[in-house]
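Data block below; observations after.
Up next is subunit A:
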Amino acid sequence: MVDVSFAIAPGERVGFLGPNGAGKTTALKILSGLLYPTSGSVTVGEFVPQERRSEFLHMITLVMGQKQQLLWDLPPAETFAMNRALFDLPRREADATQKELVDLLEVGPLIGKPTRQLSLGERMKCELVAALLHRPRVLFLDEPTIGLDVSMQARVRDFIRRYNESTGASVLLTSHYMEDVAALCPRVIVIDKGHLIYDGDLRTLARRIRPEKRITMHFSSLPAPGELDRLGSCVARSELQATLAVPAAQVTEAVRAALGRLPISDISVEDPPLEEIMQEFLGGQPANGRVKSA
Partner candidate 1 sequence: MRSLRHYARLLVVQMRTSLTLAVQYRLDFFLEGALALFWLAITLIPLLVVFSRRESVAGWSFPEALVVVGWFSVLKAVLDGGVTPSLNFVVEGVRKGTLDFVLLKPADAQFLVSTARFEPWRILDFLGSIGVLVYAFHRLGRAPRVGDLMVGFALFAVAVILLYSLWILVVSVSFRVVKVDNLSYLFISIFDAGRWPIDVFKGALRLIFTVVFPLALMTTYPAQALLGKLTSAHALLAGTGGLAFAAIARFVWKRALRAYSSASS
Partner candidate 2 sequence: MSRRFGGEGLRAARHVLRAYPALLRVGFADMFAYRAELVVWLLTMNMPLVMMALWTAVAANGPVGRFGRREFVAYYLGMLLVRILTGSWLVWELTMEIRHGTLAPRLLRPIHPLWAHSAMQLAAVPLRAVLVSPLVLILYWAAGERLPLHEPERMAIAVAAIAGAWLLLFLIMAIIGTLAAFVESALSIFDVWLGAQAVLSGYLVPLELLPPWVSHAARYLPFRYILGFPVETLIGLESTTSALHELGVQCLFIAGSLVATLALWRAALRRFAAFGG
């Protein structure tokens, strides 16, 4: 990583975006104290992570989507008990927290089964319980939804957001699923090839890269040829459906014109898909290019 600087306030939810190998996981590892930066300084709260002080370790948690801290041959409940001892949590408090988390994540009947018998999604949920048992104030989440099916991804995201809202914990999330970041993180930091190339709001970034909107129309009958092209460039077309890309400034005009001239039965206006934008952004951007933060 080269020349990466940022500051994160308590209670914020921040997403790290970037292609594989960009340095997102490295950033989290440095922040949690697992790796040492070759230059520069890191502080989390008032601690230097690399010193691995006990109070610091009580304050943070790291969840890695591709690895787990749950003991493989034993039920998750055993891992919870071990973490309770490791973090020296008073029995009553720990039990209350565990119950709360287990209920929220709906894993009650699962925690008694050996971890190896659980599905990937079930394991991730139990992993979250284990990671949050000591009520950390800073959550480092490295690809937490990787490999999960769509509905499970949504549930995990939902849980994280609610945890942040109810406890005020800061959340730093890395993912290469756009939906994770878009749904959870009002602020994104984009890292590419070890450089920080954007720090700010995601939608602003998207709009800046591609300031256009998509108008999707359903027709009641075939539109006259040539009419569509006059309104904007067509990105998708089937018999009774079309999607146009229209510059953001001209959207209202275009919609009015479409409603006037075309046999429309349904119309909607959306942002272009983030995946596409980010691909373009990360593909086309030179290595030392910088976009001033919002």
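The candidates were selected such that all candidates are chains of the complex that A comes from, given by their letters.
Everything that follows uses one rule, which is that a contact is a pair of C-beta atoms (placed from the backbone, for glycine too) under 8 Å apart; a residue touches a chain by one contact, two chains touch by 3 or more; residues count from 1.
Everything numeric in this text was worked out from a predicted model, so none of it was measured.
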Subunit A in this complex - touching candidate among 1 or 2: 1
Residues of subunit A that touch candidate 1 when the two form their complex: 25, 29, 32-36, 52, 54, 57-58, 60-62, 64, 66-69, 71, 73-74, 78, 81-83, 85-88
